[in-house]
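Complex shown without one protein chain; remaining protein chains in place.
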Amino acid sequence: MNTERREPAYLLTEKQVADKSEIARRFLDTRERLNAHVEKADNLLVKRFYHIDHNAYLEGPIPAKYKELMGLVASACLRCDDCINYHMIQSFRLGAVRAEQEEALNVALVVGGSIVTPHLRRAYELLVELYG
Amino acid sequence: MNTERREPAYLLTEKQVADKSEIARRFLDTRERLNAHVEKADNLLVKRFYHIDHNAYLEGPIPAKYKELMGLVASACLRCDDCINYHMIQSFRLGAVRAEQEEALNVALVVGGSIVTPHLRRAYELLVELYG
Amino acid sequence: MNTERREPAYLLTEKQVADKSEIARRFLDTRERLNAHVEKADNLLVKRFYHIDHNAYLEGPIPAKYKELMGLVASACLRCDDCINYHMIQSFRLGAVRAEQEEALNVALVVGGSIVTPHLRRAYELLVELYG
Amino acid sequence: MNTERREPAYLLTEKQVADKSEIARRFLDTRERLNAHVEKADNLLVKRFYHIDHNAYLEGPIPAKYKELMGLVASACLRCDDCINYHMIQSFRLGAVRAEQEEALNVALVVGGSIVTPHLRRAYELLVELYG
Amino acid sequence: MNTERREPAYLLTEKQVADKSEIARRFLDTRERLNAHVEKADNLLVKRFYHIDHNAYLEGPIPAKYKELMGLVASACLRCDDCINYHMIQSFRLGAVRAEQEEALNVALVVGGSIVTPHLRRAYELLVELYG
Partner (left out) sequence: MNTERREPAYLLTEKQVADKSEIARRFLDTRERLNAHVEKADNLLVKRFYHIDHNAYLEGPIPAKYKELMGLVASACLRCDDCINYHMIQSFRLGAVRAEQEEALNVALVVGGSIVTPHLRRAYELLVELYG
């Protein structure tokens, strides 16, 4: 079952998000700096994994926005701040409104429990920066 | 930010899903039998938790179908077969097509890694029973 | 800070618990059968680990009953049915009443989230067998 | 089984703990600053979850002190520094002595393994600040 | 850094292991039966993930036997019985002796803690069947 997939149409560039939010800017800068080491290493398996990872969030039977919000739920349940930041930024770039991000975080909070709370608090700080 | 929430309109009852799938039937029967013990205990905190859990998947800014698929992603990442069964059945009852369930499982596989694979295999068996 | 530790005074033997509860009996029998393989292997590191594991729950600054209930919370948060069974049986043998077991499970449910629920349901079945 | 629950009688305020420990002060300040964002958002499900979370640690069949120590065990097993800090502070405010905190951390170390060690090390730094 | 990789030279087929061990036989049969559903679905992302997964354990700078034992450590730490069975069988097929499998399990036990114990017990049962 392999319907055609395509790159989503972002409403904003990463640069535009970084200009809006200091948390986003720091995250994106660090990620870019560290990824340079990974890219330079040119490890074949890592490159293939990154490729699959990219493909999992393309437009498809489920719209890209909802898949990024799914990535947010997974990231919050598994309690990874970097991953939470990434998927919140991606969801924002794809037009997710704040209420949608909050609902995704709610699913993660209920599934994952109070151990998610410290990450939720930090996520709300990013929500404030992104949505004003 | 509390937009109104309401019960989703299920296209199928749990009973109808159980008639279609033996895996679903066994899961739903066991869950009902065990929940009877929990209900009889009448523990206030558990009841409140169940209530919140129920509310997290209502219709809202994100359609209920996508929230059930988010629950599926979280369940598969956290590797809980019972939870996977539950959210696949709920997504099915809300009209999710097979390609949508596969995409949600793909997000979980990529985020959670090969440790998710045994659960993915069992999830595909349920997909076969649900979608023929 | 190493206050003296001693074996707790159990109110019941494992055998007596097994006579009361079929779930406990099956768990204890399987555990005994499998542990025979581990003991026969006589692996030094495993033996030392088992020894430390045993010592962590002795009477000490915190009474053994509460440490077994802590083991229950940890087991339920980490979602291990065998470990949940073990610590519920141990707590029962040390005189924990049902309300105490439920409260420990509540802490685990709130900290660990709805992913704990399937284990909670099975734990309540054991509660019924232990406390009638 | 819902015995009456009531707020525990703290021996110290959060402020008093913050005056005693720099780690506690920084944690409590950050938590308060970030929680302001969560409170302002006024998300109904989050508020209900916070309410349940609060109730799980009230005085009840298990004394509040032991439930906070259970929260500490769960937090250390699940490896969340913020949660560890929180429950160590709460246990301290309820009169837990250092030996009790160490025993709770021991249960977490044995259940959770060496992956808990980096958190244990940081927890011992807080122990030093709290108990001198 | 992509040194050439090649298929490892197995000393035994899966069939030969299944003839030796009932646990292995049941695991391999179930895995084959369920994988048939996954293969039939022909989901592009899943196929790519399976491909990467396969490549991660090929002969390379680290001999395949040690990478399978690494897979065993990861599986035991993350507490997945199916994954433990799989990597124990693979290690066995590549000539790992029993002492090597026990050492890998020791690393997992120490890193992962007593929550690994129930899986360790079951792993030792498979060791008995494989190594007599």
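Note that the chains take the letters A, B, C, D and E in the order they are written out, and that residue 1 is the start of every chain.
In the analysis below, a contact is a pair of C-beta atoms (placed from the backbone, for glycine too) under 8 Å apart; a residue touches a chain by one contact, two chains touch by 3 or more.
Predicted model only: the values in this text are computed from it and were never measured.
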Contact list for the unshown chain, restricted to visible chains: A, B, C, D, E
Contact residue for the chain not shown (choose from C:Leu12, C:Leu45, C:Val97 or C:Val128): C:Leu45
Touch criterion as defined above, residue of E:Leu28, E:Met88, E:Ala104 or E:Leu130 at the omitted chain: E:Ala104
Touching residues on subunit D - with respect to the absent chain: 79, 102, 106, 109-110, 114-115, 117-118, 120-122, 124-125, 127-128
In subunit A, positions touching the absent partner: 31, 34-35, 37-38, 41, 43, 45-46, 49, 53, 74-75, 78, 80, 82-83
On subunit B, residues whose C-beta touches the chain left out of the figure: 77, 109-116
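Everything below uses one rule, namely that only the chains that are shown with their structure count from here on.
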Rotational angle, Cα trace of subunit B fitted to subunit D, multiple of 5°: 180
Multi-partner residues of subunit A (each touching 2 or more other chains): 1, 52, 56, 77, 102, 106, 109-112, 114-115
Touch-based graph of the chains, sorted into line, ring, star, complete or other: complete
